[in-house]
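First comes the structure, then the notes that go with it.
Of the protein chains in this complex, all but one are displayed in their positions.
Up next is subunit A:
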Amino acid sequence: MTTTTAPPTRPTDGARIEVRNLTKRFGTFTAVDNLSFTVEPGRITGFLGPNGAGKTTTLRMLLGLVNPSSGAATIGGQDYHDITQPMSVVGSALEATNFHPGRTGRDHLRVLADTAGVGAPRVDEMLELVGIPAAARKRAGGYSMGMRQRLGLAAAMLGDPQVLILDEPANGLDPEGIRWLRGFLRHLSTQGKTILISSHMLQEVEQTVDDVVIISNGRLVKQGAMADLHGAPRALVRTTDHDALAGALRVADVTSTVEGDAIMVDTNDLRLIGDVALRAGLPIYELHRAMTDLEDVFFELTEGTNRNLGEGVTGVTGVTGVTGQGAATERDAIAGQEGGNE
């Protein structure tokens, strides 16, 4: 196992993904609209947006499958078409359904291995790595979604690439599979690989990614570190007299606001809050860190005139908008539990 290594010192190490003013029009419909972003080596970058935001089209342009209307996308400074042995530079898994149902998973990989110029031992090694060595000898028609995802990942890894591009890799994985994927990607990123994963759910990749690129309606709405999305640290407290606690906290130089039947404190130092409450003689019924709800952040960033409304593909954002306050409270509690476990 490689211990934590610093990201490559030279960012031009042949592994940075650059998207410059990329635009794709299908007739009058602009799927991707003047999109620019960069993906750095040694980090896991989440490529996020609601369904139909243009994620897949962007990835397909990056991988030379769809011709851009204008702009350019390069990997390590090269257009995908110009990479001599692409599978040893970029590994990609675009859709978990791209298998011939009559061919075994192993044979599917062997076809790709021929293309990549690697042999059967590497194929078996990769099947071992993703944990499906035996199942891959059956025909792919009967595979579960999780199997397909793992097979796609094995395919992407065949050429031992520096860059991994995965479209919705967590889709169809069970919780155990998602945890496994997270560890797998984390391990790869510590090796200095560039990893770009797309998802239509921010929470799904929240614990996996270092950076985010969020798009909506084909346009960039945010690029930055995942940590920045959370905003300032806060904690939620419930006690008998919220105003009394707010006063006590003010003495300790901590600001807070009463929100409904709880008080939101502008710190995540739970011990300090507990001590202040004890000195004030106030009982604590609930105390946890309150992360800014990422789903709300995501919705705020990507909402607006969703061009796909009416097609029934609004997915997560639509649900958030409808369920409102009750669901948000529930999520706060969950986020708080996670914070408390740290």
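In the analysis below, a residue touches a chain if its C-beta (ideal position, glycine included) is under 8 Å from a C-beta of that chain, and two chains touch if they have at least 3 such contacts; residues count from 1.
Methods note: contacts and distances are computed from a predicted model.
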{"item": "Hidden subunit of the complex - UniProt protein name among \"Rod shape-determining protein MreD\", \"FAD-dependent oxidoreductase\", \"ABC transporter permease\" or \"Tol-Pal system protein TolB\"", "value": "\"ABC transporter permease\""}
{"item": "Of A:K55, A:R110 or A:H242, the residue in touch with the unshown chain", "value": "A:R110"}
{"item": "Option from A:M87, A:V130 or A:V205 whose C-beta touches the chain left out", "value": "A:M87"}
{"item": "Selected from A:I44, A:A73, A:A155 or A:L185 as touching the chain missing from the view", "value": "A:A155"}
{"item": "Missing-partner contacts on subunit A, residue numbers", "value": "56-57, 60, 63-67, 80-81, 83, 86-87, 92, 94-95, 97-104, 107-108, 110-112, 114-117, 155"}
